[in-house]
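Shown here: the complex without one of its protein chains, the others still in place.
On to chain A.
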Amino acid sequence: MAALALGDDALVLSHRLGEWAGHAPVLEEEVALANIALDLLGQARVLLSLAGDEDELAFLREERAFRNVQLVEQPNGDFAHTIARQLYFSTYQHLLYTRLATTDSELAPLAAKAAKEVAYHQDHAEQWTLRLGDGTAESHERMQHGLDALWRYTGELFQPVPGLDIDWQTLREQWTTTVTTVIEKATLTVPEGPQSGAWTAGAGREGLHTESFGRMLAEMQHLHRSHPGASW
């Protein structure tokens, strides 16, 4: 379950970042976003392979069987929205992997390697949060909007994942401290309001997703499903 949950997180966010290819605001970001997407896809492949066959799991499961958090499936929106998603998620992933690396979990070796990649993702997200937050009036407003809009998906990050020996409460405190520091340094305001929808509790981990996710899977899985049994 743990490998599947973390693998789905990485797979789905990688897919969303892949949608940016050819649309980024500046060439350097074409490289950076693709780079992060590739790192995540690499992590997803290792994790899903621990859980079964990577392609069967990615292309032949339906929406209700995916275990990713809802945060990573959120549509890209504008660049600030994407960066807010990256800030929330990469901070979480970095804290989680760093801890996981010290446990005796079978995921520890992967976590140790991935923590290095994720530290880079986190730095990228933080640097852009600062630039957008403390850039122009427009970028400030957009960045604040991205942070606000995605805040309600952050509570789910700290729902315990069965099989992972992690102190989730401490993880949550560290995440909150880190994210707060960056947001405030960026002259932005930490969103208030609930960190989850009223009807959810670890919904993504239980296979309950948001509406855009089904469409994302339809696109991702279409070709593979059109040729049953084919190899590529």
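One rule holds in what follows: a contact is a pair of C-beta atoms (placed from the backbone, for glycine too) under 8 Å apart; a residue touches a chain by one contact, two chains touch by 3 or more; residues count from 1.
Methods note: contacts and distances are computed from a predicted model.
When the unshown chain is looked up in UniProt, the name that turns up among "Electron transfer flavoprotein subunit beta", "Cytochrome c", "Na(+)/H(+) antiporter subunit B" or "1,2-phenylacetyl-CoA epoxidase subunit A" is "1,2-phenylacetyl-CoA epoxidase subunit A".
Interface note: of A:Thr136, A:Thr170, A:Thr189 or A:Ser212, the residue touching the hidden chain in the full complex is A:Thr136. Interface note for the absent chain: among A:Ala24, A:Ala51, A:Ala108 or A:Ala149, the touching residue is A:Ala24. Contact with the chain not shown here comes from a single listed residue; of A:Leu13, A:Ala37 or A:Leu71, that residue is A:Ala37.
Touching the omitted chain from chain A are residues 11, 15, 18-19, 21-31, 34-35, 37-38, 41-42, 44-45, 48, 54-55, 58-59, 78-79, 130-132, 134-136, 138-139, 142, 219-220, 222-224, 227, 229-232.
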